[in-house]
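A protein chain is absent from this complex, but the other protein chains hold their places.
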Amino acid sequence: MFEKILENVRKTVPLIHNITNYVTVNDCANILLACGGSPIMSDDIGEAEEITSICGGLNINIGTLNGNTIPSMFAAGKKANELGHPVVLDPVGAGASRLRTQTAYRLLDEVKFTVIRGNISEIRALASGTGTTRGVDADVADIVTDETMDDTVEFAKKFAEKTGAVITITGAIDIIADQSRAYCIRNGHPMMSKITGSGCQLSALIAAYVTANPEQPLEAAAAAVCALGLCGERAFARMSEQDGNASYRNHIIDEIYNLTGDDLESGARYEMR
Amino acid sequence: MFEKILENVRKTVPLIHNITNYVTVNDCANILLACGGSPIMSDDIGEAEEITSICGGLNINIGTLNGNTIPSMFAAGKKANELGHPVVLDPVGAGASRLRTQTAYRLLDEVKFTVIRGNISEIRALASGTGTTRGVDADVADIVTDETMDDTVEFAKKFAEKTGAVITITGAIDIIADQSRAYCIRNGHPMMSKITGSGCQLSALIAAYVTANPEQPLEAAAAAVCALGLCGERAFARMSEQDGNASYRNHIIDEIYNLTGDDLESGARYEMR
Partner (left out) sequence: MFEKILENVRKTVPLIHNITNYVTVNDCANILLACGGSPIMSDDIGEAEEITSICGGLNINIGTLNGNTIPSMFAAGKKANELGHPVVLDPVGAGASRLRTQTAYRLLDEVKFTVIRGNISEIRALASGTGTTRGVDADVADIVTDETMDDTVEFAKKFAEKTGAVITITGAIDIIADQSRAYCIRNGHPMMSKITGSGCQLSALIAAYVTANPEQPLEAAAAAVCALGLCGERAFARMSEQDGNASYRNHIIDEIYNLTGDDLESGARYEMR
């Protein structure tokens, strides 16, 4: 099934409107091109809705949010809802500042998201309904392990039910859940945490996958998570002794560029809960 | 002749003021360094004119334009005109939103451009004088082929006459025209469309080339287009099986870094119309 999902991306070339941070924006654009999609970045209120209208999907990432881009997130999000376009939320650093946490809450109130992707701490900050500040990386105490996996799956399903979104919690084990089913994914490599924006790139990739597969957001999000994790493994296998995280970043995007449906189908490692 | 044009860039190290989008800005800076120029990025109204004054040329790119950067484009453009500096316009996404289209129109009204570079749809949006929205990539119907080349040349020459700028339309065949002559260039590789910002990088490169060769803007723009296209070919030849668009991006900038006047002279493939 993942094979078909990937091939739909390559066939339909989904055009994705990204309102995203300026740290990893270039990587997001290149990974969208690598997977077979097409990126547009635009965050001014003077054009946000219009750009959303000509696209197939929307990716909202709150890293480096600011007073100018926040209103554009709302305007584009509502327009995408109106048009029935998939919308992805990446609540980067939710819990780390009141501005981020509260912007994410307000987005959840006013925009219907197809997928919400973050690390466990970000998703917990969103789900808790409180504005306490936390670190931007996942709290060690929260990290998903074999022991805590079932609890996290339950948590994710409940939050999915509440929001109507596919909840995507990424970490050593990734949990992708709607209200009744969850993929627990074991693809990936620890070195992915040593490049900036692997999460941002994944959110952009998910946006392309769900836009090209609108009837199956859960499966499409899971396929995207497996795809990036698998490419993280393959990119690591390609590393020479002199390579470091800069080469690794390039290798991952290269692997996404070369990934076939067949590779994905055979390389995906997950169980259902 | 292209040999001399390239060597003038390396000799004079043109300092280019870029008001550009945050998606591809790093690549624009690195390609300017690669070709022998020197980049400065600055887009605040509090310094835009002053930064233009200390530079040799100006590159205005409207991707991710916003309410803060638009006034800086006008201020810097007018200052550059006043000082007789070459100015390049890259109307990214003209036709895709009213904000972009109308900003581009107003720029054409108030600033005299040396070169305008875009894909065929962007240039048609500018030339049509109407604000209809279109996609940000070239419309398939518009793409320049052998069949439509002569018509496009005529269109480009007329628009060059109207604007006083060298019109640079990039695609499978590139058309670079002033009011009486046109270069039709066949360098390049289809994979260049799989990296973000190959157009932005070309506009930055053109800015360096025309700044270092102020007496020959048509030839300088054509030389820059041949240079990037040739480097796109050479970078592709360097690709291993595992490489993808991330490596390709790096290879292209590397090739620009290593390109000699002799390489360019012998590798340029064009005809005049």
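Per-chain residue numbering starts at 1, and chain names A and B are given in the order in which the chains are listed.
What we mean here is this: a contact is a pair of C-beta atoms (placed from the backbone, for glycine too) under 8 Å apart; a residue touches a chain by one contact, two chains touch by 3 or more.
Owing to the predicted nature of the structure, the values given are computational and were not obtained by experimental measurement.
Looking at A:Pro14, A:Gly37, A:Gly93 or A:Pro217, the residue that reaches the missing chain in the full complex is A:Gly93. Taking the complete complex into account, A:Asn21 is the one of A:Asn21, A:Thr52 or A:Ser72 that touches the chain left out.
Taking the complete complex into account, residues 15, 22, 25-26, 29-30, 33-34, 38-47, 50-51, 54, 68, 238, 249-258 of chain B touch the chain not shown.
Listed by residue number, the positions of chain A touching the unshown chain are 21-24, 26-27, 63-68, 93, 96-100, 133, 135-137, 194-197, 241-247, 249-250.
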